[in-house]
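Excluded from the complex is one protein chain; the other protein chains are retained at their positions.
The chains carry the letters A, B and C, assigned in the order they are written, with residues numbered from 1 in each.
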Amino acid sequence: MVVILRNNTEEKKKEQLIHWLRKQGVEVHTSVGQYQTILGLVGDTSRIDAELVASLEHVEAVHRVSAPYMYGNRKFHPDDTEISFGEGSIGGGHFAMMAGPGSVESEELLLETAHAVKAAGASLLRCVIKKSYSPYSQNGESIHVGRLVDRVHRETGLAVVGEIDSLMHLDEFEAFDVLQVSARNMQNYELLRALGKQERPIILKRGHSASLQEHLVSAEHILTGGNGKVILCERGMRCFDEQNRCTLDLAGAVLLREMSHLPVMIDVSQTGFSRTVEPMALSAAACGADGICVEVHPDPMSAHFDAAQSIRPEAFAALCRKVEKIREVIA
Amino acid sequence: MVVILRNNTEEKKKEQLIHWLRKQGVEVHTSVGQYQTILGLVGDTSRIDAELVASLEHVEAVHRVSAPYMYGNRKFHPDDTEISFGEGSIGGGHFAMMAGPGSVESEELLLETAHAVKAAGASLLRCVIKKSYSPYSQNGESIHVGRLVDRVHRETGLAVVGEIDSLMHLDEFEAFDVLQVSARNMQNYELLRALGKQERPIILKRGHSASLQEHLVSAEHILTGGNGKVILCERGMRCFDEQNRCTLDLAGAVLLREMSHLPVMIDVSQTGFSRTVEPMALSAAACGADGICVEVHPDPMSAHFDAAQSIRPEAFAALCRKVEKIREVIA
Amino acid sequence: MVVILRNNTEEKKKEQLIHWLRKQGVEVHTSVGQYQTILGLVGDTSRIDAELVASLEHVEAVHRVSAPYMYGNRKFHPDDTEISFGEGSIGGGHFAMMAGPGSVESEELLLETAHAVKAAGASLLRCVIKKSYSPYSQNGESIHVGRLVDRVHRETGLAVVGEIDSLMHLDEFEAFDVLQVSARNMQNYELLRALGKQERPIILKRGHSASLQEHLVSAEHILTGGNGKVILCERGMRCFDEQNRCTLDLAGAVLLREMSHLPVMIDVSQTGFSRTVEPMALSAAACGADGICVEVHPDPMSAHFDAAQSIRPEAFAALCRKVEKIREVIA
Partner (left out) sequence: MVVILRNNTEEKKKEQLIHWLRKQGVEVHTSVGQYQTILGLVGDTSRIDAELVASLEHVEAVHRVSAPYMYGNRKFHPDDTEISFGEGSIGGGHFAMMAGPGSVESEELLLETAHAVKAAGASLLRCVIKKSYSPYSQNGESIHVGRLVDRVHRETGLAVVGEIDSLMHLDEFEAFDVLQVSARNMQNYELLRALGKQERPIILKRGHSASLQEHLVSAEHILTGGNGKVILCERGMRCFDEQNRCTLDLAGAVLLREMSHLPVMIDVSQTGFSRTVEPMALSAAACGADGICVEVHPDPMSAHFDAAQSIRPEAFAALCRKVEKIREVIA
């Protein structure tokens, strides 16, 4: 950490600050310039609140020179992490295609989708049972999840991904192979810590306006608990354009793979238009993502949720063939 | 809802769409122009998924002409809602000042702060016991919340505000007069619905990148449950400036008070600098907010959390005097 | 245009408004609902100021149902526009690769780069002579532009692109085959109108925080002058992430190609890191862009400008080979 003092700081104030910093357990190196004094802090600065220091009267600025995440940091773990599930895996050169309806409406529809996406090349089935987001509507008929996941396993061998949005429901998710944390929950630290005790892979989506660093700090909450199987998922940031308010940050995904050894998946169905799904999936493959997630529905017009952004199984199959060829190009 | 069709839409396709729309229970009025056909939908369009319709092949655009929130909509409830707690109230001309430490570190420190902010004019005490946001640190000593709130009530008469971040902890919050939902939880619908069953006032913070409309839709999840005591709280949006990445949307607060009859409070301590707290509090008062929330700490340098953005009790007292005078100016 | 009136609007006020709207030369159709009255405006609404109408006391909202751009609108010109220059062309299935240094430092360096990028497959040479952006520095030695462009033509046959940032310099740009307008000048309407009188193709970059619609309105200023050769260029939007503040909006480029018949090029060198250039170029090709622009420099370490985001000629050649293969995949 580097602390820059204002040029008019009294000697006494400077010494008080240095004394206080040393009490926090770090070494302090001082370099005096014409317009400012720079304090270089060496040692474990992770316990020092950079914002607190920055707010002090005589401090002009504070720069962290080391990243606030460790377990997910490629600096300390240079090799790619590979994460396995069912018959597939992701990371370390392994590519995973995940697909499924925006929300599971019935057992039959999910199975139909599962067979179709398996045939097209998916190794992960999205199996999200969305509660309504409308404040006025009731939830639909209940679905027996254990039986459902069991059928998918038996009939297709696909690994099944559920989306958990509250610690309260953790036991209902026993049957799933992989758990997904939505963008809205990226900073639900209590949930993340509980998932750190799980042995299953966790797909952690990036929040709508989270920085890459914040995404990695959230991953850290899972990793420090002992669960190293975190898959980072880029899904688009909130932007100012009315036409296209959720913007996929593909260069961010490239940087994320550089900052971290964890696999990076890209969810291409959140821009809100089914007609941008294929181009974005191909772009995601082209920039080197470790996996792609696509919403697929046999009959989007009849779907309850996210219909606007779902594509049909045939379109998904065509997309998969192109993604595979693009992966060959960049190999 | 207004649906605009592309100009080359075949008559048959158009009729299919109109037929489908009517099946959703709405009347459809058609106006044919040179380059496009406009369908006007009249009736209860709240069940129609605008994005699904927008994604159809022959649809160029869809505009909702009515807002997707009802209970909180000033159109249906023209008069300001006033919400009472302890000895104070907010809305309908009543102004509330809320203050307290970023996080409660000890019983004594909270009581010291409570007495100070009460004397300065606050009617709500912020009493948030923050769990650490660092993935590496442990939580501190536990605090007996029931006893704490009880002491505050007995010694100061202040209403006490707790921040609930998970449905799992609802019973630990029994002692509090008011519950606050953080920006990170603005779309935790399960939590919001449970709060709709409460009788206590709820302070609902706006998410870091939530639109005003999304804020009001979140409020709707509480209101539809039967709890009409929702206080909307603006606390700053994520922006691109490195210097000042959390930008208070004061014009947004003005528009929010126009869109809704619910009281609007402004949390001025989230810009991250103690030195912007007073100017922002005065700006918040000047634009007509119904309440202001400020982080106050007797000794910011020793605080564990959010120290950078806390001000001392004396500074808070000075701020309150100015806020009061500004309220007289705009009365 | 659709105008929604508040539900408590007096009959008289409503009639005054309708009268005023008719005076602006449009037909007004009225539909009365329970909570609001909807006025449908038919005719040439392009002269009506939607924001003015929206600000009237009794108006709740205004929606434009037709786009505020016409010449560039695919609705009126369904077929792709193809634009030719030198030995190449862009749009209508033709793909163009543009490359060159961030800024021309010397004649020799530009020629060296020109030969290299021509060999790799480029048809457009970026030939931008940047004035310093530092307020303290002087501009370097002057370069004889006419002779320079002439040499490029003679030796390589590449079409040469210059960046014009002020109408005052238009005559200095005579030698160039194509003129480029930077993001900073996207709304310099005076310049755009002058370019509408040119016969050369114009590359119009999207502003840092311009919407797709604003980009197309800017193009309209050129198109209405009679110059139909506008190439739209996506180059990244300002975002909140410190790591990656300029985010390429690839889904936006897909939508832009749907909204307009004009070719869409993607400048992949503005994220600020040379190591994101290739992944972003491949992503741009994969999503169906009509062209790509890359900053190439024989010796980035010695470059004065934008060195951080330039790649070497060999890296560009490798990139071109991959782009070509990706174009085959999506064909």
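Here, a residue touches a chain if its C-beta (ideal position, glycine included) is under 8 Å from a C-beta of that chain, and two chains touch if they have at least 3 such contacts.
Keep in mind that what you see is a predicted model, and the values were worked out from it rather than measured.
Visitor: Among B:Ile18, B:Leu111, B:Leu170 or B:Leu282, which residue is in touch with the absent chain?
Guide: Answer from the full complex: B:Leu282 touches the omitted chain.
Visitor: Looking beyond the chains shown, say which of A:Ile18, A:Ala61 or A:Ile143 touches the absent one.
Guide: In the complete complex, the chain left out is touched by residue A:Ala61.
Visitor: What subunit B residues would touch the chain not displayed?
Guide: Residue positions of subunit B that touch the missing chain: 209, 211-213, 237, 239-244, 247-252, 254-255, 258, 271, 273, 275-276, 279-280, 282-288, 322, 325-326, 329-330.
Visitor: Kindly note down the residues of subunit C that lie in touch with the hidden chain.
Guide: Residues of subunit C in contact with the hidden chain: 20, 46-47, 49, 51-52, 54-56, 69-70, 131, 133-137, 165-168, 184-185, 187-191, 207-209, 217, 220-221, 223-224, 238, 272-275, 300-301, 303, 306-309.
Visitor: For subunit A, which residues touch the unseen chain?
Guide: Residues in contact with the chain left out: 2, 4, 6-7, 29, 31, 33, 35-36, 38, 40, 42, 60-61, 63, 65-66, 75-76, 238-240, 242, 245.
Here is the rule we go by: only the chains that are shown with their structure count from here on.
Visitor: If you average the CA atoms of subunit B and of subunit C, how far apart do the two points sit, in angstrom?
Guide: Computed from C-alpha means, the inter-chain centre distance equals 38 Å.
Visitor: Taking each chain's centre as its mean C-alpha position, how far apart are subunit A and subunit C in Å?
Guide: For subunit A versus subunit C, the centre distance works out to 31 Å.
Visitor: Pull out every residue in subunit C that's touching 2 or more other chains.
Guide: 239-240, 242
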